[in-house]
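Sharing a structure here in structure tokens format.
Here the complex is missing one protein chain, while the rest keep their positions.
As written, the chain order gives the labels A, B and C, with residue 1 at the start of each chain.
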Amino acid sequence: MSEFISKQDLLTWLGQLMGERNLVAPTRVDDLLLFRKVDRVEDIVFDFDNTTMSPKEWFYPSSETLFYVEQKDGQTELIPAAIEKETAIFGIRPCDAQGMAMNDYPFLEEPADALYMQHRDKTALIGLACITACPECFCTSMGCGPHDPANVDILLTEVTDGYIAQVLTDKGKTLLPDNLLTTADVSSPPAPVLSEVPSDGIAEKMRQAFDEPFWDRLADRCIHCNICSYVCPTCYCFDVRDYTDKERIERVRSWESCQSPGFTRLAGGHDPRSTKGSRLRQRFSHKLLYFPRQFGALGCIGCGRCVRACPVNIDIREIIKDVQQLGVKSEA
Amino acid sequence: MKPENPLLPYLSTLQELIDLTPDVKLFRLELNDPDIRESFDYKPGQFVFVSAFGVGESPFGITSVAHRKAGLDVAIRRVGTVTNALHQLEPGATVGVRGPFGNYFPLDEYKGKNIFIIGGGIGFAPLRPIITTVLDYREDYGDLVIINGARSPQDLVFAPEFDAWAASPKTKLELTVDAGDEKWTGKVALIPSVVSELKLSPQNAIAITCGPPIMIHFTLIELRKLGFADNQIITTLEGKMKCGLGKCARCNVGEKYICKDGPVFSMEQISQLIEQF
Amino acid sequence: MDFSEEIRSKAKELLESGTVDCIIGYERATDGVVARPLFVYQPSNVDRLIFDQTCAHNLTKYLLNRKDKATAIVVKPCDSRAINLLINESQIQRDKVSIIGVVCPGIVKAGLDNTSGELQDACLTCQQHTPVLYDFLVGEPASEPDVPDAYPDVSGMEDKSAGERRAFWEEQFSRCIRCYACRQVCPGCYCLECFVERLDPMWVGIRIAPGENEVWNTIRAFHLAGRCIDCNECERVCPVNIPLSLLNRKLGKEVEELFNFQAGIDAETPMPFSTFDKEEKLGISE
Partner (left out) sequence: MAVEYQPKIVGFLCNWCSYAGADLAGTSRICYPPNIRIIRVPCSGRVDPLLVVKSFQQGADGVLIAGCHPGDCHYSEGNYYARRRLALLHTFLEYIGIEKERFQIQWVSASEGKRWAHVVSSFTEGLARLGPRETTLHKETV
């Protein structure tokens, strides 16, 4: 027996949510699927593999003002940015939800990042379990699963005429009124089976592969754009600069990628990580070696976005396989 | 005083601006809020981010010592957009200060030991608080040898304090430049050669060095030739930083962050890092 | 029509003779359907080389990382124009590059397999099925089809009203995430420091917002005016599907009409903006 909500009740509930808070959901933008604020239930897409951009942009936006600097009668004043309105993200996949939990490690570690914490506190996650798997995803090899309810406030699993609803947190309870739920004798469909990636002990293997020429050969075809970092739910490196608009100054934080030329370049021109191979190694070492060493969890949750989006098919699944066997056979 | 928003700087005022060299100025800052100023404690080796509002913020090693309660000093070389903006400020201007960040030179562990300070160019600035502390608590430490090198005589930082240092007990000051000028009477040699010439003894000694990567590289070779073990050689690493809290992930060397796990490292720690900067 | 065998044997010969120390070509990607760039250094690896209608990448940009090394490269006709561009702008030396030209069968839409036959739009108006320069040619040169309107997409956009165009481009530019893949993949984009990353003055800066995105996308395209060889890579790699070729091809069309110049057809004709004609009016009233 499980809690059930009909498709129609779900639509009315989402309509109510839209009235009281920002409702963010997967929507079609040209032929893209992006998490956007919706103000019509008809714009919400219910059956999809996953969005092009991860929901990270709703917790850690591509650009965000940290604070404003204003002159009030000769006195300089700093006005930190604040998040007022509550937000609910509908249609977040379990892998992305785990990705957001991964970002909590660096951002919420003492002293916590104030703005990120407000985003996190004021955003509820209404997860949508995966019925089918996309060809590139491999979350089951990275400590997650297509029906994993671990990091969402509510998990909906599609069944005939409606959804099984698991309300998992207090935030979820306040969001979904009980009267919309009925108990029904229906069980969730079997989880899709995904391709396996040998991720056990990958951190130690990455450690051993650090000085291998493998990385320079891999970097041959890499064009060093920022796509993989920007579509990835668990890439959180950022850059900070001030902007002076007419009336006031604002300090802006934006996404930055370890592949971009200025990532480690110091004023005066010295760049300790200047070769293509070392920059590419940095990205995969951060996810598969440094992040586990610092926070005890892999920094990749297997959503497959970087595999889909990379113009030259730098495929993290292939890298993990190659690095695992690096001790066995040497890469040509 | 736990900062409730760690990316929000403390408003501070530029008290005094002293020209140390043609492109380096000493900024004497004072935090505006008295409570924060009172509780703002730091140790030699730690750094702060200084904000030039409208341009950005950058990390600078603190050159003053907390126990003298005489304001916060940072030496800034004009080399980029933020430093250029800071150099154009006048005393009384408002800047932002964030920090203190990073670990520090464990001076307590060096008590009773001989201390060799080897600094090159602006790299000498973060070493000055060690000298001030050693001289303020002279009995706690052994011999003090200060080697300060620079491109030219006018590029030697903290020149006004050289006489005081040289006159201090059990203290030797060696100045060297890459190229002298007509008034220069001191050494004209690269820092590593001065290190080997002085035959510094590794007995009960700690060598602390900071400067451009090329200088550190060759200084290490000389120190090791003289018999210094890797845990007796201390240095600071420099990296691109945007937060100082291990969040922006810009300054990592392998799995360590320069801002959080450093900037002070012993050569022993550095040799264990998988990524070599 | 299997060019792979011919390319492999030519590659093996070039490597074994020591003429070059690297072949840049294509191999099958991890999804087993599309292609991806491949660098071959050992003769024993030439069998990974393939060529079919999924080989969309313009490999010539990689020559900029091997300026002083002898390199062989598999080149489609549109890509071959980039080699002329880079020689004309003295970025690479002709004698360092062994060009394995391919008579192009047309490239299929992204993600489709080799047999789908559904060509990408850029190939439908192509009038350059034989490389403009090569050392070895794979495939037989055929006569070029008659294409009445080479720029149907551009004229489609030109026919829209100013308001419609404004709304269209504003929406496209607002989606840009500034990943700079369009710059990183373009053989014409090789500045040491791109204007968008300059901090003093900060023309664009790091903020990702509609206003800054518009300056970036407009000027990136304009910097390729009279230089873009229409290989469609920028549009292919854009993760948010901004029709970047629509921008570059408009400039290509105008440069063709105003100065009768097409980028990369040869390596000698002076670039249009490095020269002038005293008498031309170009529509600027006297």
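In this section, contacts are C-beta pairs under 8 Å (C-beta built on N, C-alpha and C of every residue); 3 or more make two chains touch, one makes a residue touch a chain.
Worth saying up front: this structure is predicted, and the values here are computed from it rather than measured.
Asks: Which listed residue (A:S62, A:T140 or A:T234) would be found touching the missing chain in the intact complex?
Replies: Answer from the full complex: A:S62 touches the omitted chain.
Asks: Looking at C:L15, C:V185 or C:I208, which makes contact with the chain not pictured?
Replies: Per the contact definition at the top, the residue touching the missing chain is C:I208.
Asks: If the missing chain were put back, which residues of chain C would it touch?
Replies: Interface residues of chain C facing the absent chain: 157-158, 162-170, 173-174, 195, 203, 208-212, 214-215, 218-219, 221-222, 225, 247, 250-251, 254-255, 258-259, 272-273, 276, 278, 280, 282-286.
By definition in this document, only the chains that are shown with their structure count from here on.
Asks: Taking the mean of the C-alpha atoms as each chain's centre, how many Å separate chain A from chain B?
Replies: 39
Asks: Can you give the whole-Å distance between the Cα centres of chain B and chain C?
Replies: 49
Asks: How many angstrom lie between the CA centroids of chain A and chain C, rounded to a whole number?
Replies: Computed value for the inter-centroid distance: 32 Å.
Asks: Would you pick out the residues of chain A that each touch at least 2 other chains?
Replies: 239, 241, 256, 262
Asks: Which chain C residues reach two or more other chains?
Replies: As it turns out, chain C has residues touching two or more other chains at 199, 202.
Asks: Which residues of chain A touch chain B in the complex?
Replies: Where chain A meets chain B, its residues are 66-67, 69, 76, 78, 80, 106-107, 109, 111-115, 207, 210, 236-242, 244, 249, 251, 253, 256, 258, 262-268, 270, 272-273, 278, 282, 285-286, 289-290, 293-294.
Asks: Can you tell me which positions in chain A touch chain C when the two form their complex?
Replies: Its residues touching chain C are 29-32, 34, 52-53, 62-63, 135-136, 217, 220-221, 223-227, 230-231, 239, 241, 243, 252, 254-257, 260-262, 276, 307, 309, 311-313, 315, 317-318, 332.
Asks: Can you list the residues on chain C that touch chain A in the complex?
Replies: Of all residues in chain C, those touching chain A are 29-31, 34, 36-39, 41-42, 44-45, 57, 61-62, 65, 175, 177-181, 183-185, 193, 197, 199, 202, 205-209, 233, 236-237, 239-241.
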